[in-house]
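With one protein chain withheld, the remaining protein chains of the complex are depicted in position.
Right, subunit A next:
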């Protein structure tokens, strides 16, 4: 085993911090540098679109480590500093102020950057939601006067959760998405249809199957928008939640393969001494036999732990069963596995109309995913089907309800 003497981690959110912490936990006693472009100490992101936005939690509650714990890490902490370049031959990371930091091993954990809508973001009242500062700015705007009208553009995880949080604040909410139902790409038509009904039931005005044509403004502040179907909407606040792209701009010219993220081998290694973890990493997951890149909270932790072990020479493939969850109104939705476009669907527990159920997703004769709606304990027990890649027919002795494929859309990237 050839342990590097000097490890640099770029990105100080969950993946970057976890990689650094895991290195120390495993006994790494060499030099360690953690670089992050946000001024805040590392924090947890899932509450941003939930408790932080709703105002039920304050930012102190989402810190990933106390200041004392960060100090115990015995690392050089460069927060509020952006990496702007990488020289893999000289093994140096270049920072925006021209400084550079050399490494023996590098962990890239720079996450994703939210996509923006052209022609909108110069207007006051138009928000992205990725960072703590984004969430606090949006929260303040949602409270700036009673009866605020909110337009949420994009009905994926983030848009759906933001819409639910705004409804919880009793605001007037419209959600807009070019797809026919919210979260279709994540869950497929059938379950996504239930998410759509959930939003409608809770008072969100759903505008599906349409996009945004243009914004209206007054004095530099957004006042409304026109949809591609011609609808005119008043809006005091607009949340743009139309996905995100891997933050790899700083790696241009580095020689790393940059497709959909930093392309790695099954051990999450991108080049000699260079690894990637979290939202930015694209790697081959041997369990499912395909390449994936996940923007999931648990993956950031697990992949960073695997990378830390591999930095220290273990060289093991990272082949997890992915997990994610979302909270919207009274629905707690959790899922394990992958959800391919042409999967079949079968109910394993409860019933779809009953508000509590678990469904399995089958692909090429195997169970590849399970999704639970307000059924956390049952879902955890059924996770094993995905771990075992159970034959699809084995879960259908007396099939209660099965739908054929071709009604789901891809969740894999």
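In this section, a residue touches a chain if its C-beta (ideal position, glycine included) is under 8 Å from a C-beta of that chain, and two chains touch if they have at least 3 such contacts; residues count from 1.
Just so we're on the same page, contacts and distances are computed from a predicted model.
J.: So one subunit is absent here. Using its UniProt record, which name fits best from "Urea ABC transporter permease subunit UrtB", "Ferredoxin", "NADH-quinone oxidoreductase subunit NuoE" or "Spore maturation protein"?
T.: Hidden chain identified via UniProt as "Ferredoxin".
J.: Kindly state which of the options A:119, A:203, A:289 or A:376 is in contact with the chain not pictured.
T.: Candidates A:119, A:203, A:289 or A:376; residue touching the omitted chain: A:376.
J.: For the chain not shown, which residue from A:283, A:323 or A:357 touches it across the whole complex?
T.: The one listed residue touching the chain not shown is A:323.
J.: For subunit A, which residues reach the chain that was dropped from this view?
T.: Where subunit A meets the chain not shown: residues 18, 21-22, 25, 44, 46, 61-62, 64, 297-298, 301-302, 305, 323, 325, 327, 332, 334, 375-377, 379-380, 383.
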